[in-house]
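Only a single protein chain was left out; the remaining protein chains are all shown in position.
On to chain A.
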Amino acid sequence: MGTRITQLQMFLMLFIAQTGTVFISFQSPLIQIAGTESWFVFFCLGLLFLPHIWLFERFFQYFVWSKPICIMYAGYWFFICVSFTGKNVYTLNVWAFPETPVLLVIVLMGSVMLAVVLSKPSTAVNLGVILIPLIVIFILFVSMAVNDLIWTNLLPVGQLSLGEFRKAVQPAQLPFVGIELYLLFRLMQPEKVGFRRLFLYFAIWFAFFLYMLIFPLAYFSLKEFELFPDPIIYLLRSQEVTFVERLDLFFIYIWLAWSIVTISLYAFAVIRLLGLMGILYYKKIAVWMTVLFIIATYFVVNKNAVQFNAKVIPYIHGIFGVALPAAVIVFNKIKGRTNAGKGISS
């Protein structure tokens, strides 16, 4: 029996998976390269998101989930889970839980992830709903800095050389990570997705990331971005509010929940791939996958690994988010093969 989701559920899952961890960390590397023009670089690149997702919608049937493709994507999403959790636990360790053993944090996150994938698919599909109010609260928190923004920090624009622009495109791609999940989630959604819906999703994604970029850029001096990797947390730390002493610590808990849901969605996607490969009894595999996840994550909770992953992810995304889907779609279009009849077992 195939798992069916509504368009709203599909876009919610995609949004959570795409925002997950990168929204607090993609700014610093981008701003360090592009300076005042980083918002412009992201603006130009972000506009490509709409044709990108539209092409996925137009040709997703030609992206045939063959066994090798499933294995490659399962490996990629597993890597994303590990690197995101590594970054998350490292930040928590430095910021909020310096004395708490990192292994314990990873085990707890892995346990939640395992619980989600062993539950009915509806658990993973609807888990993102709990984040909606938290995301709204988070955006309100960030907006509190509006009076301290220096708008001249966003100018001048148009001074980057082609080489610098190309360099800046690498970190600017981070918010795109996860777009390939559309190809999988779309199979669970039987109705045609209209351009208006795609545009609406694009507009929300674009506005969210542009907001997350412009606020720190206009709040801090350019040179400060060399001092800290996650400007959003620093921005929240400097807000004085009456209802809580430290807004950043409050946010850390929101972020923790957000990250747990994100990795659970990626794990859910991996389990769906097992279904596509015809592996119906996946529970044992899910347990071993979690054990492997815990061990692998444990070894990437350090500064060097976090920095290394942040550098390589844009390149790997280029393969799995752009090149491979394009190659597979073109190949199958020529061969006339489609996904028709492929069901995803629950």
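Quick note on the criterion: contacts are C-beta pairs under 8 Å (C-beta built on N, C-alpha and C of every residue); 3 or more make two chains touch, one makes a residue touch a chain; residues count from 1.
Rule of thumb we're sticking to: contacts and distances are computed from a predicted model.
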Among "Xylose transport system permease protein XylH", "Germination protein, Ger(X)C family", "assimilatory sulfite reductase (ferredoxin)" or "ATP-binding cassette domain-containing protein", UniProt's protein name for the complex chain that is not shown is "Germination protein, Ger(X)C family"
Which of A:P51, A:G75 or A:P101 sits in contact with the chain that's absent?
-> A:P101
Candidates A:T123, A:N302 or A:N339 - the one touching the absent chain = A:T123
Can you work out which residue in A:M72, A:V112, A:L210 or A:A305 touches the chain that's missing from view?
-> A:V112
In the whole complex, of A:V129, A:I150 or A:A323, the residue touching the missing chain would be A:I150
Which of A:C44, A:A257, A:I279 or A:I319 sits in contact with the chain that's absent?
-> A:A257
Given the full complex, what residues of chain A touch the hidden partner chain?
-> 36, 94-101, 104-105, 108-109, 111-112, 115-116, 118-119, 123, 148, 150, 152-156, 159, 219-224, 227-228, 233-234, 237-238, 240, 245-246, 248, 253, 256-257, 260
